[in-house]
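Excluded from the complex is one protein chain; the other protein chains are retained at their positions.
Chain naming follows the written order as A and B, and within any one chain the residues start at number 1.
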Amino acid sequence: MKTEHTAVSIYVGIIGMATLLLGLAQILVFAGGTELTVGIMTVPNDFFRGAWGGLVVAFAGALMLSGVREIGDIQQFSKVVLGAILVWIIAGCDIFAMICESIPAGEEAPAFFNSLPGFISGFAPPYAPAVLLLPFSLVIACLIRRWGSSDT
Amino acid sequence: MEGNPGGDAGNGSTVLLIGNPNVGKSMLFNRLTGVNAVVSNYPGTTVDFTRGTLIMHKKTYEIIDVPGTYSLEAKDLAEEVAIKMLNEHRDGVVVVVLDATLIERGMYLLFEVIERGFSLVVALNMMDVAHDKQIAVDARRLQQILGVPVVPMTAISGEGVKDLIDILRKACVTDVMGIKSRLSGDAAETPAISGCTGCGRC
Partner (left out) sequence: MGLSEDERWALIDEISRQTVKSGGYKQTLGDVLGELTVKPLTGIPVAIGVLYAFWSIFGSFAGALMTDGFMVKFFDRYLLPWIQGMWPDPGTWLYFIFVGDPVADNCFEAFGVLTSGLFVAIGVVLPAVLIFYLMMTVLEDSGYLPRLAVLMDTFLHKIGLHGYAIVPTILGLGCNVPAVTATRILETRKQRFIMMTLLAIFVPCGAQIGIMLKAIPDTIGWVFLYLLIGYGIFGFVLNKVIPGSNPEILIDVPPYHLPAWENVAKKMWNRTKGFLKEAVPFVLFGVLIVNLLYLGGVIQWLSDALAPLFVYWFGVPKETTGPLIAAFLRKDLAVAQLAVIPMTAYQMISSVVLVSIYFPCVATFVVMLKEGWKELVAAVGVLICVVFLYGGLIHLIGILLGVA
């Protein structure tokens, strides 16, 4: 149990740090004004998805980091979970936005619904930071199931 | 119905749902009537009363969803409405809805209803939450003490709602003196309880 906690602490520490930095980067990119694309990641530069979303992502990272010590304690673990939930919220919204944008055909196209390849291409990279963080933070969902309310 | 100790049992045509805010009265109301009352997970959703009907054993009940209150002292609009509803239906059956996780709080209102001499049934709602929180409420003992039917139920899933409907006819009046003596245990076999015949739950 102890070693598991230590391993989880280290993992959450790394993810939390990455989340915090990406969130801050989003805010900086908004302040800078130009969109930034690095590899499969794109950082939006508008106020809503950039600054506001970035603020939430940064909060999420800070929450995760604040819960890293003694992660076996439910009070601490809850902060990590809350941070993960915030990441899920932002990522979920980004993915929902992609879905909504790829269902209808483009403005000039005669059809109403997008073709299947067109629909799928709507999900091509690059992605927003929160979406990239999503798979890593899902580990925490497994931990919720595993630890639940029993092991505290 | 026939042998109620208080003698003045309601004619059963009007049923008032009363209880603290956010104990699930509106959800129960929807279960009972099929009418759509607005249900939300925060206190104070029902600020006005809602009416609906329930037809059961060829008898029509008028169900009234009273806004949630902590007492009958007319401190805000919701309480004023609740008092007005009670006064207008003195011969109705009152279903006092208690939150099983917080029965102490709901019982204050319960006693005010008892003291006003209404014929009543207690619905012990949110048994599921109580179970999750590992709170066990002894409904049988509660019924014994109070001398009125007590139905454990979970309105959100519909569990126990049927029992409640069946027992509406067995609603009866109780009095504080009787409760006191039964509580101290020296009158466990008084006729007051067996007088409440037919609930099948005593």
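Here is the rule we use: a contact is a pair of C-beta atoms (placed from the backbone, for glycine too) under 8 Å apart; a residue touches a chain by one contact, two chains touch by 3 or more.
Given the structure is predicted, the values throughout are model-derived calculations rather than measurements.
**Q** Of the residues A:17, A:36, A:89 or A:138, I need the one that contacts the missing chain.
**A** Of the listed residues, the one touching the omitted chain is A:89.
**Q** Among B:32, B:66 or B:103, exactly one should touch the missing chain; which is it?
**A** From the options B:32, B:66 or B:103, the contact with the absent chain belongs to B:103.
**Q** What residue numbers in subunit A mark contact with the hidden partner chain?
**A** Its contact residues with the unshown chain are 47-49, 52-53, 55-56, 59-60, 62-63, 74-75, 77-79, 81-82, 86, 89-90, 92-94, 96-97, 99-101, 103-104, 107, 112, 144, 148-149, 152.
**Q** Please output the residues of subunit B touching the missing chain, sorted low to high.
**A** Residues 21-22, 27, 30, 36, 38-44, 47-48, 75-78, 103-104, 107-108, 111-112, 115, 129, 132-139, 141-142, 145-146, 156, 175-177, 179-180, 183 of subunit B touch the chain that is not shown.
Please note the rule applied: only the chains that are shown with their structure count from here on.
**Q** Using CA atom averages as chain centres, what separation in Å is found between subunit A and subunit B?
**A** Whole-Å distance between the two chain centres: 47.
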